[in-house]
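Can you keep this structure in mind? I'll have questions shortly.
Here we show just some of the chains, and they stay where they sit in the whole.
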Amino acid sequence: MSGPQGFMLPKSPGGRASIVPPPPWHYSGDVLTVEYRTDPANVAALLPEDVGLAEEDPGAVALIWADWQSCSGSGAELLDPVRSQYKECFVVVRCTYGGETYSRCVYIWVDKDFALARGWYQGYPKKLGAIWMTRPVTVGRAGPRLAPGGVLGATLAANDRRLADVSLTLTGESETGGFVNALPMLHSRWMPHIDPSHVASLDELVTMRSQDVELGPAWTGTASVRLYDAPAEEMARLEPVEPIAGFWRQVGATFTGGARLG
Amino acid sequence: MSGPQGFMLPKSPGGRASIVPPPPWHYSGDVLTVEYRTDPANVAALLPEDVGLAEEDPGAVALIWADWQSCSGSGAELLDPVRSQYKECFVVVRCTYGGETYSRCVYIWVDKDFALARGWYQGYPKKLGAIWMTRPVTVGRAGPRLAPGGVLGATLAANDRRLADVSLTLTGESETGGFVNALPMLHSRWMPHIDPSHVASLDELVTMRSQDVELGPAWTGTASVRLYDAPAEEMARLEPVEPIAGFWRQVGATFTGGARLG
């Protein structure tokens, strides 16, 4: 007999108890991106050995909020939306490895455990946080329209401390949703040895990219960013020195797996 | 000088600390409604003295989920969306008072304190709960489209117990979003005396209706409902005996105040 089943832990007789079902994982949601430049040394300080700064615009940072609905292949979670919806805030930089340029998520916070587990599988270094983003509306006075002059806010907190606030004032439609998070991801997967004096049990570089990407119309605008320090965080070291732009769009995508690079 | 300021408590020197700013309160959001019939005796058991059953369809019940963005007149909360967004699930019946027919909210759960306080002001008998509803999507595979065959779920829990689940399968567009919650509200405002042996300090019937209602296209469909009992709840007494229909639409509205009736 093959024992209990499950894509991740906990394994159980029917395989239903796993913290997350197996891929494919489908995503549909709203994505707000604020891109800015920091001192490239701040980016370099986040890259592992053998990974270098991007050649062009090496100090570019994307601070991204997303409000997702997600599901596995069966779609069953969609009718029990507590298991389907989550929000996240993440920080992406670019880097080079083996002659290729990649996007790389260096910090990320989510508000559900299934999303956290997917991240640990994919090399997104997820922690829990409280994430909020203004929704554009089409009726009523309680929200901006997707139109020039519309203003969207987004906030991140963890451990009862505010970590980031942004606001984005839309100026018009856009061809793109930003360039920092537009490349295949280069992520580290890492698990220390159960005896902490030994070398890590899992220490990999992996790459992945979304499948079946479906994009709604993109909007761009001007953004302001404030980062706040906290005892168990270092995101505020990525101090903005020059704004690039902000973006908002709806995104659909599917994740089916990645590949190990090193 | 007249002392500390605030629409509600706490009052403070600048009036900023009130649990909610003064009206107008603007709302924009998604509303999912499931209407069904229960034994009219179950509705009658929820009505105060002097308030009677509706003459037509007296056992009609609307179970409503809403995912709101809301703000006060300044709109300041929209850029700090933790103070702007909330979800609610509420139960509405119809009733008669003084020869008029009204809608009446008999149970309601929200997930933010500012929304709870607005309810206690308006006679919505709000408690805290965990509320989730499927979002229709326009890109990707992680959600239904607003189209025939699309299926939406919604759930309610409080005190770590599931209280209600519904699912709504869309069949087509609709002229209406339902009839049970379509009338002016007849609500009770109630505060016991600080000496519980005395008659209540606040015991009013009030009415109110939304202003500047702006409606998106409505969709209708067939719905299923499950209600679960719990130690400190009685919603499950409103047992469904016959489905009516379900609805989904986006709604914008403004609240500026109501009127005392009795």
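Order of writing sets the labels: A and B. Residues in every chain begin at 1.
The definition used in the following text is that a contact is a pair of C-beta atoms (placed from the backbone, for glycine too) under 8 Å apart; a residue touches a chain by one contact, two chains touch by 3 or more.
Values in this document were obtained by computation on a predicted structure and should not be read as measured data.
Peer 1: How many copies of the chain make up the whole complex, given that 2 are shown?
Peer 2: If we count every copy in the full complex rather than just the 2 shown, we get 4.
Note that only the chains that are shown with their structure count from here on.
Peer 1: Rounded to the nearest 5 degrees, what is the angle of the rotation relating the C-alpha atoms of subunit A to those of subunit B?
Peer 2: My answer is 180 degrees for the C-alpha fit.
Peer 1: Return the distance between the CA-based centres of subunit A and subunit B, expressed in whole Å.
Peer 2: Computed value for the inter-centroid distance: 34 Å.
Peer 1: Under the definition above, what is the set of subunit A residues touching subunit B in their complex?
Peer 2: Answer in residue numbers: 26-29, 68-71, 75, 78-82, 84-85, 130, 132-135, 137-144, 151-155, 165, 167, 212, 214-216, 250-254.
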